[in-house]
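Notes for the one structure printed next.
Taken from a larger complex, these chains appear in their original positions, while the remainder are omitted.
Chain naming follows the written order as A, B and C, and within any one chain the residues start at number 1.
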Amino acid sequence: MSRSRFSLGVTACLLAGLQRELLLAVRSPGNTINPLMFFVIAISLFPLGGGADTVFLSSIAPGVIWVTALLAVMLSMESLFRSDFEDGSLEQLLLSPQPLYFQILAKVFGHWLVTGLPLVLLSPLLGLLLALPAQAYLPLMLGLLLGTPTLNLIGAIGMALTVGLSRSGLLLAVLVLPLSIPVLVFGAGVVNAALNGLPMAGLLAVLGAMLALALSLAPLAIGAALRISVN
Amino acid sequence: MWQWFYKLGSPKYFYDMTSGLLPWLYTITFFLLIVGVVWGLMFAPPDYQMGDNYRIIYIHVPAASLALGAYAMMAAMAAMHLIWKIKMADIVAKVIAPVGGMFCAVALFTGSFWGKPTWGTYWIWDARITSTLILLFIYMGVAALRNAYDSTSAGAKAAAVLTLVGVVNLPIIRYSVDWWNTLHQSASNLSLRAVGANPPEIWIPAFFMGFALLGLFLIAIILRARNEILVREKRTLWVQDLLQNEIEQSREPSHHA
Amino acid sequence: MFSATNLFCERDERVLFTQLNFTISAGEVIQVQGANGSGKTSLLRILAGLNADFTGDISWQGQAVNRRRETFNAGLFYLGHSPAINKTLTPLQNLRWYCACHGFSDDTAIVLALADLGLAGYEHIPCHQMSAGQQRRVSLARLQLSVAPLWILDEPFTALDKQGVADLEQCIDTKVRQGGAVILTTHHALQLQCPVRVINLDELQGVGA
């Protein structure tokens, strides 16, 4: 074929993947906004179900915020591979000559940018709603900043495994929630430590280590799972 | 009456009518706003308990009541759209959702900034506050649902159904939240006080501000509705004529220059 | 160029094909035939590397495919039952991503390809607003963008009107003339100018059963 073509490398392909994710987020903004709204609404259910007294609320705040963030991230994953699977784009992704590892990273990172990051930024407001003392805001945000990408990567493994099942229902959550307990424990631990004036650098370091581990291994698991799913 | 009602249902009639109405509305609202703001901020005496903080009431209370009223209006429009398929009703319902949500947010923000000096905290789970928050969620839900649809007509109908479901549910939510708060008796008993208890120097500007905010609300609705009409009817003759005229008018000065 | 030796596949106790052997070289067309449920789709997915439930060897330019997946992928164009078109995005956006995945970026070529398929003016319309056939055409535009020497097409003529079918047949002819190789299935009577070799799964099945 004689058309002029500009041969592109891996980076350009990744950028294209990232751009596609962001475009999709812009085109259907619900996928970005809904997890956030879910986060806010679910958190405000707790005072309604439990009780509204400030001491009580601030005692449950670290746990409730982290558990709800975990749920919001997990449930937002549902949109990660689903439509690609259904319309056959996933097959094309697997058949593409570019390395799968990076393509997956680009997809997950794009997803985190549009769902995880806003959640991190919104978290102090929810701390306010649950009467969390102000000195815990920064640790909460730092923990979420390190924790949500890990949660996204773990969730992507679950999603990749279940995307081929038509009626997967809550299977994703069931598979993934147990795996993400360590992140929850250390994440909520950071906030509790800050509340009690304990050092929290160690806990943050553990969260960082988990992120590094997930970054290096999860894409492999995701790739393998996707291959099984399209089979 | 019915005839007028049907006429109002036609986007063109609405557009023409509001073209005449808007200048009046601008003037009246501006007047009310000036009087309300000047009186409220400069002449009304400070409250014996809250000092000057209470002046936030002049925004807070009208915003809160408008947020509620807007929902009722949106629901009426939704019903009209579903039952009689009146296009105009849907346009108005569509533009109310974000405006009503805005007023709701304003009530929440002014309320919490008022809460800091009065209650010492930005947020408490008071019954009224909580139900305002839920109302905001419902507004956002209606808007989100409409946006989620690619097809305008399907999105309109879906949003209308949700709005009507909300109508059934809002009183129930209100009632349940009241009940919930009485049972739990929040930490400090901080019910919002009634307007009637205050001297007239305080509530007369509130009266002005109330109508001024109503004016702002109507202006916002009408402007947005006119925009929406132009977008939806952009292929009809009258809109094209109108745009043609606008273009010519904007060109004219440059011709003379 | 591309060959399969001794392929065997069974699904739920039923042998779909066994001892299937073939080689396809540049400039050839193979049509896989068979009644509904005879295993055409299964075969094509196996060849493309999307299905691993089989035994036998598949090789590309003399080398086993599963060893050098990425080289093979670079030479393959696969079109399945599903169109691989994201309905929220526009045709242009969809095809851009596809191109980037295959290592190039060329908007003019995309616009040209869309125009060729009768979708001029639809570049910026989200795909969900298109009819079944139009979506299929967006998918087929990738054929024109592809420089891969091997095409594997599963029922590419579905949902196309008569004009669309004729255009696609011509496109295949051109490809073959330029030295491509095409493996396809279809239930419709192919009218290609180039010679077509047929693999009939119904007969093979007889052997296997």
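Rule of thumb we're sticking to: a contact is a pair of C-beta atoms (placed from the backbone, for glycine too) under 8 Å apart; a residue touches a chain by one contact, two chains touch by 3 or more.
Note that the coordinates shown come from a computational prediction; the quantities given were computed from them, not determined experimentally.
Colleague: Whole-complex formula, using the labels shown?
Modeller: Putting it as a formula, the complex in this file is A x2, B x1, C x2.
Simple rule for what comes next: only the chains that are shown with their structure count from here on.
Colleague: Treat touching chains as neighbours and tell me the shortest step distance from subunit B to subunit C.
Modeller: So the least number of steps between the two chains is 1.
Colleague: Write down the pair of chains with the top C-beta contact pair count.
Modeller: Looking across every pairing, the one with the most contacts is A-C.
Colleague: For subunit C, give me the residues that contact two or more of the other chains.
Modeller: As it turns out, subunit C has residues touching two or more other chains at 126.
Colleague: Which parts of subunit A, given as residue numbers and ranges, touch two or more other chains?
Modeller: In subunit A, the residues touching two or more other chains are 28.
Colleague: Flag every residue of subunit C that touches subunit B in the complex, lowest number first.
Modeller: For this pair, the touching residues of subunit C are 126, 128-129.
Colleague: Any idea which subunit C residues touch subunit A in the complex?
Modeller: 48-53, 70-71, 73-74, 76, 78, 80-89, 93, 96-98, 100-106, 108-109, 126, 147
Colleague: Using the touch definition up top, name the residues of subunit B that touch subunit C in the complex.
Modeller: 150
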